[in-house]
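What you see is the complex with one protein chain gone and the rest in place.
Take a look at chain A:
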Amino acid sequence: MQLNLYSKDLKHSVDKASTYKLLQLTPELLEYINKREDNKPTNNDQRIYLKSMDRSNSDVVLVTDRNTFVLRQKMHSNTVLLMENNKNNGSDYNVFSKQNFELELLKSEGKIDISLLPILHRNKKLIVDNKSKLHLTLDEFISISPCSVTEFYRQWYKFGGCITTDGGIACLLSNEYISEVLHILLNCIIIGNDAVFRDLTLEQCQEFISKEVNNEGMSIDKEVIHTILEKFGDSTGLITSNSDDAGTKSYALNTFEIAKWYGIKSLRKFCSKQYLSIEDFLIKWKSQFPPYFPCDIDLTMLVGFYVKDINRDRISYLDKNGLSGNIKQRFKELFKLQNTWNESEIWPFIEQLNTLNLKPESFIMKYARRKRIKKNKYVITSR
């Protein structure tokens, strides 16, 4: 078979109304498109979006309903011509584009930027400070977030994401508000549900809380309770009352996550500006829970939130968001607080700066000294 190849002057006579790019598919994305071909999407499922990574970064991400990929431009020096069939003559082909690069997809973890969201406090007022500019519905916020919907919801409730009852504005619950509602909910479950923390539905929890807080002349919105259940609970499936019922989502409260939340709150409250002995801290931590709340506590649950004085067995709260973004500076700041750290306790404070994904020990040894004190136990000191 012989084909005639035609071309225009591609440098000066390009179709300015449209440009063409080649995108290297990943097996996952190809499978996704194949599935989509079999089953045409009717809603937001199975759609593909291109989004900008964030305000400061010009990277573009491609998102499906489950995955996020960063687009990279892979330049080449070969001549790559795209040709299409001339409709008037089957054996004639015209060059319609010349490609200097291909777009490569790198799978990445989709992240959401909550820094500009308003904060919802107990008095139900949205605090929109000078920095907060986003006043979006949840759907609008999802559409601008550079991640898939699945990844979005995985992080949204962990951050305490919620929507306002009036207007459905995406916001974050303040830490104090989360602590207060969680405390009330736990008290209610202990009293009203015989301390059974499983098979809880949103409606059931709302009923428990309403009974409790109505006496005090306050109310807590359903959306807020929903966020608390999603943040501190694991979905255990659907509860159905009869065969026609579509089912209601049920939750089992995660006592580990709850104990950790109370621990961080205790660290902030009792050890923010001072060191406290570990023994005293554990007593204070335990005292924060509602009476008869069944959970075990251990200091290792709070790794990444405290700095430990190894010699005197005492701890102080440390907020990693307050540390420098420069790795050398961060190590300096950490060693200024304590000159010796347990390896497992320093790692959460530097992990996010390990952008090259090195092994923890290799990364640490680039900036500090690693000394073995027991079998499989190391301490980190400055050089």
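To be clear about the criterion, contacts are C-beta pairs under 8 Å (C-beta built on N, C-alpha and C of every residue); 3 or more make two chains touch, one makes a residue touch a chain; residues count from 1.
Keep in mind that, in the parts below, contacts and distances are computed from a predicted model.
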* Asked: Quick one: the chain not pictured, UniProt calls it what, "Chromosome transmission fidelity protein 8", "CAAX farnesyltransferase (FTase) subunit beta", "Symplekin/Pta1 N-terminal domain-containing protein" or "Ubiquinone biosynthesis O-methyltransferase, mitochondrial"?
  -> "Chromosome transmission fidelity protein 8"
* At which residues does chain A meet the chain that is not included here? -> 1-9, 11-13, 16-27, 30, 33-34, 36-37, 47-55, 62, 78-85, 93-94, 102-103, 143-146
